[in-house]
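For chain A:
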Amino acid sequence: MDERKVVLKLSDLTMQFGGVVAVDNLNLDVHKNEIVGLIGPNGAGKTTAFNCITGVYEPTNGSIEINGQVVIENYPKGKMKDAYKGRNQGKYTKALTMLPDQVTRLGVARTFQNIRLFKGMTVLENVMVAMHMNQTASVFGATFRSRKAREEEKAMREKAEELLRKVDLYDNRDDLSTSLPYGKQRHLEIARALATQPSILLLDEPAAGMNPQESDDLMRFVGRIRDEFDLSILMIEHHMQVVMGICEHIYVLNYGGQIADGTPEEIQANPAVIEAYLGGDE
Partner candidate 1 sequence: MGTKLNNKHKAVLSVICIALFLVLVYLGDIMIRPGSSMKMLITVIEKGSIFALVAASMNLLNGFTGLFSLGQAGFMLIGAYTYAIFTIPAASHDKVYQYFNGGVIKWSIVEILEGRLGIVGHYLGMFLPMLLAGIVVAFVGFLIGIPVLRLKSDYLAIATLGFAEIIRAFFQWNTLGPITNGSNVLRKYTTYNNAIFPVFIAGICIAIILLLINSTYGRAFRAIRDDEIAAEAMGVNLFKHKEMSFVISSFFAGISGALLAMFQTTISATPFTTVMTYEILLIVVIGGIGSITGSIIGAFLFTAASEWWLRGLDAGRWLGISSDLMRPGFRKVVFAILIMLIVLFYSRGIMGDKEFSWDGFFAWWKNRPAAIKAWPAKRRAARAAKKEAFALKAAARSRAKQSKQENEARKASGEALFTPLPVADHVIVFDKEGK
Partner candidate 2 sequence: MKKLIAMMLTIAMALTLCVGCGGSGDSGSGDTVKIGVFEPASGDNGAGGKQETLGIQYANKVQPTVTIGDKEYNVELAIVDNESDNSKAVTAAQNLVSQNVSIVLGSYGSGVSIAAADVFADAGMPAVGVTCTNPQVTADCEQYFRICFLDPFQGTVLANYAYENGMRKAYCLSKLGDDYSVGLVNYFVEAFKGLGGEVVEEQFPDKNSDFTSYVANAKKAGCDVFFSPVSTEAAALIIDQAEAQSLGMPILAGDTWDSNVITGAAKGKNVEIVVTTFYQEGGNPEFDEGIKKWFDEDKDAKTNNGGNTDLAAVTAMGYDAYFVALEALKAAGSTDPADVLAALPDLQVSNLVCGDVSFNETGDANKTEAFVKRCNTETGQWEFLKKQTAE
């Protein structure tokens, strides 16, 4: 198996809304500098898993480890105790929750399935917002432009511009984020996620709505930022040539359940996956 350190570990992750089990007992590991793919038909629970990792939803059962430390854990409580349809009930006892911004502070950044840029702000400001959490000036310092605040502001601006150069958005840094073409907005969202200096990057369908040429560029871009920023990446994607081309390990979800995981070649040959995607021949 992979000898690199496990940076992100999901154990028995289950998310149940009322009667529907959106994510059923997902076990997933992401190793240092590994690009892991998470695929599955629409409604398989991929984005819900993302939302559990990033603290937007509280998982119904199971735990999430970041850099070897359990940060989120939960077990069915109250009404859910008997309504719980998933497995491993009682295996988890602690109730640890985390707000999305705390998860981001741990170095887990994310992008969104449908683009969520800050409409009222320019491209540069979008990226600089993500750096806000790392600056140390107090609100008074920032308002009255203390020396430390001014230096931090300058450093933030330079780093943001450097990031924008990487996604060649530097020249329209003062345009409104909504004025960018669709592909560019995707790149901006990735640049903004990088601005939080993450160690783990969660990409939610980065190549959605892109033509083959654009998704190729994106594929190479993801590879480049993985090396340059020493990241480990977990990616949800439908474009098979992107997933097969770049992911070292792939997990396949269907109706919330985990039906297969392995290298791209194993996944392509795996009958369960083919059946889930193309429907079996009666």
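Convention: contacts are C-beta pairs under 8 Å (C-beta built on N, C-alpha and C of every residue); 3 or more make two chains touch, one makes a residue touch a chain; residues count from 1.
Candidate selection criterion: all candidates are chains of the complex that A comes from, given by their letters.
All values derive from a computational prediction rather than experimental measurement.
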Selected neighbour of chain A [touch, this complex] from 1 or 2: 1
Candidate 1 contact footprint on chain A (complex, rising order): 54, 56, 99-101, 104-105, 109-110, 112, 116-121, 125, 128-135, 137, 139, 142-145, 149, 152-153, 156, 192-193, 195-196, 241, 278
